[in-house]
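Yeah, one chain of the complex is gone here, protein chain that is, but the others are all in their spots.
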Amino acid sequence: MPRLVYVTRRERFSAAHRLFNPVWDDAKNFETFGKCANPNWHGHNYDLFITVKGFPLPDTGFCIDLKYLSDLIEKKVISQLDHKNLNLDVDFMSGVMTSTENIAIAIWNQLADTIASKGCALHCVKLWETENNMVEYFGEE
Amino acid sequence: MPRLVYVTRRERFSAAHRLFNPVWDDAKNFETFGKCANPNWHGHNYDLFITVKGFPLPDTGFCIDLKYLSDLIEKKVISQLDHKNLNLDVDFMSGVMTSTENIAIAIWNQLADTIASKGCALHCVKLWETENNMVEYFGEE
Amino acid sequence: MPRLVYVTRRERFSAAHRLFNPVWDDAKNFETFGKCANPNWHGHNYDLFITVKGFPLPDTGFCIDLKYLSDLIEKKVISQLDHKNLNLDVDFMSGVMTSTENIAIAIWNQLADTIASKGCALHCVKLWETENNMVEYFGEE
Amino acid sequence: MPRLVYVTRRERFSAAHRLFNPVWDDAKNFETFGKCANPNWHGHNYDLFITVKGFPLPDTGFCIDLKYLSDLIEKKVISQLDHKNLNLDVDFMSGVMTSTENIAIAIWNQLADTIASKGCALHCVKLWETENNMVEYFGEE
Amino acid sequence: MPRLVYVTRRERFSAAHRLFNPVWDDAKNFETFGKCANPNWHGHNYDLFITVKGFPLPDTGFCIDLKYLSDLIEKKVISQLDHKNLNLDVDFMSGVMTSTENIAIAIWNQLADTIASKGCALHCVKLWETENNMVEYFGEE
Partner (left out) sequence: MPRLVYVTRRERFSAAHRLFNPVWDDAKNFETFGKCANPNWHGHNYDLFITVKGFPLPDTGFCIDLKYLSDLIEKKVISQLDHKNLNLDVDFMSGVMTSTENIAIAIWNQLADTIASKGCALHCVKLWETENNMVEYFGEE
């Protein structure tokens, strides 16, 4: 009987960002976001874990080829976020607060359909902003 | 459509404890708990991960403000466990074996209601006792 | 009311292996598996996390004694994989591609029944092949 | 006989920066610094290790009180770098390329005299920019 | 020409302790040591790195056999510190403040002569008390 496994690939990117709601004035932004609202930006080394679920194929023992998965994440996510400004440089983040929550959801949207077309399913996007702060998104609405 | 995300905050505490069942004699305690029964105590650096689930708010992109969550964990948990003796100094552990399982459950009880009152839900308390031993509690009975 | 907790024990092993489908010729193996098909083998430090779920016993506060669990993993898994060739030396991997997926499933099969006989349930086998590649198996078919 | 020990305190900061030589045109900057020259900045979680050497005092067993050392690093370094733009917001980096080398040297200059005035000596500033890139400065000229 | 190499073995121990100078009253102890003076103790997972320098032997390629070194550290250090109270249970710490500085020096004294008798030299004792606090001792007076 085929077994359902969960395969995770880690990738990394370094980016600048700022938490700032343009509808609010500076005082309200600083009150809400503290030092994260610094107008000259700050940044992070993000640690990204992409988990795919599926059945290992008999020929390879793979649920999904991790070289393929890594290349896909590079093309759809890392090449657009790494050494970029998340507020200014990223098409798929435009108009969205660059909270870790929203970055994780946006990364899900970048990957889910292509992975589904390969006979697997995207299971989780896990994103560490710092060693103390992390968000997971499982596609739940 | 709102997306359900899981946000995790890491905190740390260092504490002394001892595994010891007062109903048993020393021989039975050492047979059951080994060196963990040392009468003069031993201790650990505990690594604590608190996961909250909820919907990011449009104004902030936050499910829960991590500064608030960190302060809450500090007040309800860390300030009572850090640099303390878990068997002697902690009101909410009194009368309970200080196994990692029971510490995790007790931390859940300290946090769940307040987090629920903020429109989120406590999802998981994850507690590392050493790099090799870890417990998770999801509120299941 | 008893609480359901998840207890995890980490163990480690170092092993050689090769990804290679004997039905295919060398060209197809290299095309599929790249450098992982190297005929003289390569190897990894594997990081293994075994998660058991159960109810803490009132006498000990333990869901499962981690010394017992560690000894069981040592006997059934580590002693058979550590400093071994996963393709040649391991009875319970014989005839199976040594992908991380399949190693995780095989480890599950080595442990599930014994853990069930102790009044707990094996919940997850999590296996890191490198810091970037990881597989989880939850017993799902 | 007094023993000479080396005490290290870790601190962290998250900052934005850009590698860019204003004397050069954009083409030369991109050729030299690659994606690190992105005009809209990028950023990192920096991991900072400050090592002080000295003789433990008989009364305390301390070479230097780590609470004091942590507060000093907070005041002189972290409060000025954390959630800031290293090119724009930091007085003691003004006019200097924000390479990890130069940040480490600047941090040394911020701390060395005060530590010396406490009867110890600053021994090393160690700064990780990413998990793969690190610089150490020992005050050597 | 023989090459001088530095070989490091990591070991771990978990212990309780308290910072407390018996000559002082409680007020002065709390003023000096803060929460580390808690009379009911606290504790840590200590991470210990022992570095030995020497010339690799042609027959083995080893400077020192790491199995031998690990057994030596177990016998002389870990078995006496692990799951113990550093203030009460450890002969070689008796009468000494249990600061990380002093523990590192005491570990050096436990190991240096035996290692020297094997044709190598103890080079460094490195001891992490928490992920943020670390001490190194190189035998310097």
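Quick notes
Should a chain be cited, it is by its letter among A, B, C, D and E, assigned in written order, with residues numbered from 1 in that chain.
Assume a residue touches a chain if its C-beta (ideal position, glycine included) is under 8 Å from a C-beta of that chain, and two chains touch if they have at least 3 such contacts.
Quantities reported herein were computed from a predicted structural model and do not represent experimental measurements.
Put simply, the missing chain touches C, D, E once the whole complex is considered. If you put the hidden chain back, the residue from E:Trp24, E:Phe62 or E:Phe138 that touches it is E:Phe62.
Of the candidate positions D:Leu4, D:Leu57, D:Val96 or D:Ala121, contact with the unshown chain belongs to D:Val96. Where chain E meets the missing chain, the touching residues are 1-11, 51, 56, 59-63, 66-67, 70.
The set of chain C residues touching the chain not shown comprises 12, 14-17, 35-36, 38, 40-45, 82-85, 88-89, 130-131.
Mapped onto chain D, the footprint of the missing chain covers residues 19, 21, 23, 32-34, 96-102, 104-105, 131-138, 140-141.
The rule is short, and it goes like this: only the chains that are shown with their structure count from here on.
Note on A-D: its contact pairs, compared by residue number with those of B-C, B-E or A-B, agree for more than half at B-E. A simple rule picks the central chain: find each chain's mean C-alpha point, then take the one closest to the mean of all protein C-alpha atoms, which gives B. Each chain gets one centre point, the mean of its Cα atoms, and the points for chain D and chain E are 28 Å apart.
Between the CA-based centres of chain C and chain E the separation comes to 34 Å, rounded to the whole angstrom. With touch defined as above, chain D holds no residue shared between interfaces to two or more other chains. Contact between chains, as defined at the top, is found for A-B, A-C, A-D, B-C, B-E, D-E.
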